[in-house]
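Every protein chain of the complex appears in place save one, which is left out.
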Amino acid sequence: MAQVKMPKLGESVTEGTMGRWLKQVGDAVGKYEALAEVVTDKVNAEIPSDYVGILAEILVGEGETVAVGVPIAIIREAGEEPGTAETPGTLGEAAGTRDAAHVTSPQGAPGAPSAVGAAGQAGAPGRPGVANGVVSETERNPNGGRFSPAVLRLAQERGLNLAHIKGTGLGGRITRKDVLASGLVQQGTASDDRGGASAYAVEAELVTGRHAPVESNPSSSMAAGAGTSPAERSGRSVAGADVTDAEGTRIPLTAVRKTIARRMLESKQTAPHAWMMVEVDATSLVRLRERQKAAFKAKEGIDLTFLPFFIKATVEALKEFPIVNSQWAGDHILQRREVNISIAVATPDALAVPVIHHADTKSIYGLASAIADLAQRARAGRLTLDDVQGGTFTVNNTGAFGSILSQPIINAPQAAILSVEAIVRRPMVQADDSIAIRSMVNVCMSLDHRILDGWVAGQFMKAIKRIVEGYNEQTPLY
Amino acid sequence: MTEETSVRHHELGLSDEEVLDMYRTMLLARALDERMWLLNRAGKLPFIVSCKGQEGAQAGIAFALDNTRDFIAPYYRDLAVVLRFGQTARDVMLSGYARREDPNSGGRQMPGHFGSREHRILSGSSPVATQIPHAVGLALAAKIRGERLVAYTSFGEGSSNQGDFHEACNFAGVHKLPVIFFCENNYYAISVPLARQVACERLADRASGYGFPGITVDGNDVLAIYKAGRDAIERALDGGGPTLIEALTYRINPHSSDDDDRAYRSREEVDLAKQKDALVVFAEYLRQVGVLTASSEAQLIQEVTTEVDDATAYAEAALSPDPADAMKFVYAP
Partner (left out) sequence: MAIKLYIDAIRDALQYEMRRDESIFVLGEDVGVRGGVFRVTQGLIEEFGEARVIDAPLAESAIVGVAIGAAAYGMRPVAEIQFADFILPAVNQIISEAAKMRYRSNNDWSCPLVIRAPFGGGVHGALYHSQSLEALFYHVPGLKVVIPSTAADAKGLLIAAMRDPDPVLFFEHKGLYRLVKDDVPDGEHVVPIGKAALRREGTDITVITYGLMAHYVLEAVKDLEQEGISAHVLDLRSILPLDRDAIVAAARQTGKVLIVHEDNKTGGVGAEVSAIIAEEALFDLDAPIARLCGPDIPAMPFNAPQEKFYMLSPAKIAEAMRQLAAF
């Protein structure tokens, strides 16, 4: 049995409507005799029969609309018995012609899998279905020390070692996705794309005029000591040697430097920085610490520094003014529920800004403990991703360098950053106009003026001042 | 002058002032032309085209048109036409020197590439005959809008072989558009003479293939051109459709400053043409009818010379375009 299908009667025709049937079931049909009328958008036509025989069945009635290619009638061809199975339509209409799409490299790919198309295509006109440019050389020579620009850039930015990343691309190639999925921490690198030690490190340099030294330390991931493979070295962030010429010394940029530069620039360009300072009388605090520090050290094995006291004051002030514990989120301000304090830690790589999570749940001891732990692990290069993520407010201990005033750069996307300067003994005029020697400390704050205004910043600082000035011998450490 | 002799230009409805104006325009065109050649040979103007020998035909048709109502899409020799339509001697010189003040193109185009919306001159280009369909389109637009005007377009006999000429004529004929197709047959398309250029006897005959009249006129007879022009314009305004006017003129100068015509024609032929030059012939007529006297002629020449001198000095001192401005006006600002 032969099928008659709705023909394509024009270049853009996709369907047709049956008109009048010119033959009825049982009629004899000669070759090219008109079977029926068909109406389309463009033309009306009569369908001729391709077959000689008897019209056995009409499948589509007058007035019905069907798509091009749909069977409309069955003709029992001369010589057939009634009830013979249907034969498929004419050649070329049979479905299932597989489109083989070939991919070749410009040079051809001898020995490539057969799915990759014919080799030796160089110079031939582009074949259809051939996406040139997907190089199959990587099949012969996985990676071969070759990384795509995206892979190299990402690895450099994040200080990643490509030798430790598994490649899932063609022939074992490390892909961009592989790098992105590998996480930020490798052998203890504490480079957090979001947090970054940037604020601290740059400040440190500004204040001290020193670069933080980079040591060749086996425990530090940033070291590219002897014995590392070329691949490893290429994934490392060392940018090469200094070059000295007539104008001066050109220092290549390390990945760390680039990251700092980028983060600093982003922060300054995005957040309008405002700045405020208060003088705090820390005389009481100094006395408290003097009395407690020896016993504390003996009991806990860690130092009792001033920092936990300032962090505690900060945390309590944040509870009073939660808007300071927030971040700019484009079309709204996100006031964070958790209070996670980012602190800057001086390490050989000067990159660590670990976070004391839930600082509001910790006592002075708890904070001191957290600080000590984070600092020690930072120096050992063993901070985890969790350690460097999630900060909601940053406290800098610039006083450690002797600074009495600084203008820190906000640790984006946080709303503000606090720097605690050096405690300096100064003659201060008292309430009764006498002069006394007091231990004074400046506390400075840079704030994102999109989120915070002078009033709330001032109140916040006042609160810190109040709390710090309120520390005394009765203040519990636990 | 005797009382019985009717004055030809009066019969055509032209006053003495008007014909004097026509002559003045022709003189100015010629003076500018000669000055520009001089400056080119002196190395000051890099490239110029000439209208020398065709001023009469151009003045005749230009004065038949209405320069406050009609639009023109001229070709690169139509100096007298654009002068009639409002361009000044300074404009022409600024164009020659390619100064930023050049009203046609701000110094972007060569001289002879006229264009000025203010003066109803459609901007033209170098590929020949492309302006012919533009004139037809302009006439079509006016017809759709119900506005009464005539679109004029001119071209040489060589350009009348371009497909655009034939397509445009056919379109205008089918739609009966108010177009004046003005063919300035100056016998040479650069070096190729008429016999090698055109298969028919008269260019005007081509019009019949497109359903409208064609007329061949002595291009050196200013008033004959004027009359043919007036007739065609009236026909067009009355809804009668286009006319093809073939003006038989002669190109006295080479095609352009880059052409050397000694390679393809004789000096005798050129000298003969100079004798029939419309400027000479029309001046003679004006003297005969008393419109031009010896003193008024001298004064006219003096005025024109002064005008050309002023224009030259002005353009010479004017500023060239700013290089960075080359990036402007690719699209609407």
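Per-chain residue numbering starts at 1, and chain names A and B are given in the order in which the chains are listed.
The criterion applied here is as follows: a residue touches a chain if its C-beta (ideal position, glycine included) is under 8 Å from a C-beta of that chain, and two chains touch if they have at least 3 such contacts.
Everything numeric here is computed off the predicted structure, so don't read it as measured data.
K.L.:
Of B:55, B:70 or B:164, which one is in contact with the hidden chain?
P.N.:
For the chain that is not drawn, the touching residue is B:164.
K.L.:
Of the residues A:19, A:48, A:169 or A:458, which one touches the chain left out of the display?
P.N.:
Of these options, the touching residue for the absent chain is A:169.
K.L.:
Out of B:25, B:87, B:109 or B:197, which touches the unshown chain?
P.N.:
B:109
K.L.:
For a quick check of understanding: of B:127, B:209, B:239 or B:290, which residue touches the chain that isn't displayed?
P.N.:
Touching the chain that is not displayed is residue B:127.
K.L.:
In terms of residues, what is the contact footprint of the unshown chain on subunit B?
P.N.:
71, 73, 102-106, 108-109, 113, 115-117, 122-123, 125-127, 130, 132-145, 151, 163-164, 167-168, 170-171, 174-175, 328-333
K.L.:
Tell me, which residues in subunit A touch the chain that this view leaves out?
P.N.:
Residues 8, 11-15, 41-42, 92, 97-103, 116, 125-135, 138, 148-153, 169-170, 173, 175-177 of subunit A touch the chain that is not shown.
Please note the rule applied: only the chains that are shown with their structure count from here on.
K.L.:
With chain centres taken as the means of their Cα atoms, state the distance from subunit A to subunit B in Å.
P.N.:
Whole-Å distance between the two chain centres: 69.
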